[in-house]
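Input: one structure, supplied below.
Moving on, here comes subunit A:
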Amino acid sequence: MNSLSSYLLLSAVLFSIGLSGALIRRNAILVLIGIELMLNAANLNFIAFWRYGRHPEMLTGVMFVIFSIGVAAAEAAVGLSIIVAVYRHFRTTDLDKINFLKG
Partner candidate 1 sequence: MVATSLQELYNWGRKSSIWPLNFGLACCAIEMIATTMARYDLARFGAEVFRPSPRQADLMIVAGTVTKKMAPQVVRLYNQMAEPKYVISMGACAISGGPFKQGYNVLKGIDRYIPVDVFIPGCPPRPEALLDAFLMLQRKIDEQQLTGPGRPRHLQEEQPSEFVVPQYGQHDLTPTRNDAIWHAPLVNISNAGPNESGRD
Partner candidate 2 sequence: MTLSFMLLAAIAILGAAAAMNLKTAVHCVLALTLGMVGLAALYLQLGAQFVGLTQVLVYVGAVAILAVFAIMLTRSRTGETLAPGSVSSRLSGALTALLVFAVLAWAILTGVSPQPLSGAQPEASVREVGVALMQRFVLPLEIIGVLLTAALIGAGVLAIEEKGGDR
Partner candidate 3 sequence: MLGDGIIKGLAETARNFFGSYVDKERLTTVQYPEERLPQIEGTRDFPFLVYDGDDWEKGLRCVSCHICEKECPPKCIFIEKSKDKKPDAVGKLQFYPVRFDIDVSVCMSCQICVEVCPFDAIKMDVEFELSSDDRFGGLLHHKDKLAKSNEYYHKIHPTEAAAVDAALAEEREKEKEKQKQAALAAAAAAAAKAAAAPASAPAAHVPVPAPGTNTDTSAKEETK
Partner candidate 4 sequence: MNLEEIKSQIEANVPGCSLEILPNASPSGQHSLLVDPEHALTVASFLRDGASPHFDYCSNVTGIDWPLKETSSKQKTKKIVDGVEKEVEELVKISTGNYLEVVYHLFSQENRQGPLVLRMRTGDRAERVHLPSLTPVWRSAEFQEREVYDLFGIVFDGHPDLRRLLMWEDFTDHPMRKDYVDPDDYEYEPTAHDEVLRRTQAHYAAQEALSGAEEAR
């Protein structure tokens, strides 16, 4: 196993953990955390590819990650705000309950 694939594998592990969390957890905040985790797993991929890619001097991977972090931050801000807003309505952050209340 070479270096690149080990990074990719790690990224896959993190992605799956994040995914499982997003699927299993019922607390909306924790689901958001899971999504954040998945995003970061993807970032790791970019960095790894940049590092072991053909044109590291182009910095594309790095730039992508930087922008990705920016987007993730915006996502976190809005996502958490929405959760708080939802909480305001349903008095809970439990997704099942929110669904139930809605339905």
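Before moving on, here are some points about what is shown:
Here is the rule we use: a residue touches a chain if its C-beta (ideal position, glycine included) is under 8 Å from a C-beta of that chain, and two chains touch if they have at least 3 such contacts; residues count from 1.
Regarding candidate selection, all candidates are chains of the complex that A comes from, given by their letters.
For clarity, every value in this text was computed on a predicted model and none was experimentally measured.
Here subunit A touches, in this complex, candidate 2 (chosen among 1, 2, 3 or 4). Contact residues of subunit A toward candidate 2 in the complex are 1-10, 12-21, 23-27, 29-30, 32-34, 36-37, 40, 43-44, 47-48, 50-57, 59, 62-63, 65-67, 69-78, 80-85, 87-88, 91-94, 96.
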